[in-house]
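Shown below is the structure under consideration.
A single protein chain has been removed from this complex, and every other one stays in its place.
Letters A and B name the chains as they come in the text, with residue numbers starting at 1 for each one.
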Amino acid sequence: MSLWEYANPKKFMGWTGPILPWAFGAAGLCLVVGLFWGFFLTPDDFRQGSTVKIIYLHVPAALMAINAWMMMLVASLIWLVRRHHVSALAAKAAAPVGITMTLIALMTGAIWGQPMWGTYWAWDPRLTSFLILFLFYLGYMALWAAIDDPDTAADLTSVLCMVGSVFALLSRYAVNFWNQGLHQGASLSLDKEENVSDVFFFPLLVCIAGFVLLFFALVLLRTRTEIRARRVRALQLREVRQ
Amino acid sequence: MIPDLGKYGFEVASAYAVSILLLLVIVGLSWRQSVAQRRVLEAAEARKNG
Partner (left out) sequence: MIALLLRDLRLATRAGGGFGLGLVFFLIVVVLVPFGVGPETAILSKIASGILWVAALLAALLSLDRIFALDFEDGALTLIATAPIPLEAMGLAKATAHWLTTGLPLTIAAPILGVLLQLPNSGYSIVALTLLLGTPALSMIGTFGAALTVGIRRGGLLLSLLVLPLYIPTLIFGAEAARRGTAGLDATTPLLMLAGITAGCIALLPFATAAVLRINLR
């Protein structure tokens, strides 16, 4: 019962091998160009001084933190419905990348908050939502680690991802309600919705592209590792039986 | 070359340092795990074929 006889993982290894270096290369290029551009070549903000430069890390990381979870949700659904192992493994592979993005968003948000709000942490609705998202990621990864049988782990973590997504969305609204209820109209938002003028917008776009490409490359790399691990496990089981 | 970051120099610098460090960690970890797994697989395949 060789794993390679299943077309899916084999085909996946086939096409991801060649494009992986290109993906990393493109990600690195966008990140270097975007961050360099943003850090060195843009002016300071009128209100926020040079801290506006943090936007080139904070916003892309925050976007990817959310998108990573959504990708995990889609991959989980595909696994539950169509039983493509690559899909389940891709979801597993994406989680550590997603949690890293969440951590970057949290830390840059907190550091940014110190000069803006006078405190390293404030229970701003957005930061709080990301803290909750961090906990969801932790739970998901912990569940994968706790279950021996790979298919059972894939099934259970997929259900957790789905239920978790509903509650994560619910939490978002709850947290907005919770903070608004205490501070009417406090302007604690880190200007994602504020009009970002062009001079900031274009390097930001490049940085976002860099983060997206990095996520893509890392998930490909990590999924390949998971597929190899699965193959190793299959071989080891065969050895034991013989 | 380094722009004058004004009074927020520490914050901006540490934000960039933390983020780049975390990115390097996830890239490095993923790379190492990939290499290690490939080695294990090659060994297992060799045992199967050998």
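The criterion applied here is as follows: contacts are C-beta pairs under 8 Å (C-beta built on N, C-alpha and C of every residue); 3 or more make two chains touch, one makes a residue touch a chain.
In this text the structure is predicted, and so the values were computed from the model without any measurement.
Though it is not drawn, the left-out chain touches A in the full complex. The chain that is not drawn here is touched, among residues A:Y56, A:W79, A:W112 or A:F136, by A:F136.
Annotation: of A:I19, A:L41, A:M70 or A:A146, A:A146 touches the absent chain (contact as defined above).
Only one of A:P150, A:G164 or A:G210 touches the absent chain when the whole complex is considered: A:G164. Chain A meets the missing chain through residues 132, 135-136, 138-139, 142-143, 146-147, 152, 155-156, 159-160, 162-164, 167, 170-171, 173-175, 177-178, 181.
Throughout what follows, only the chains that are shown with their structure count from here on.
For this pair, chain A with chain B, the centres built from the Cα atoms lie 15 Å apart. Note for the complex: chain B touches chain A at residues 1, 3-9, 11-12, 14-16, 18-19, 22-23, 25-27, 29-31, 33-34, 37-38, 40-41, 44-45, 47-48. Residues of chain A that touch chain B in their complex: 35, 39-40, 44, 49-51, 53-54, 57-58, 61, 96-97, 100, 103-104, 107-108, 111-112, 114-115, 214, 218, 221-222, 224-225, 228-229, 231-232, 235-236, 238-239.
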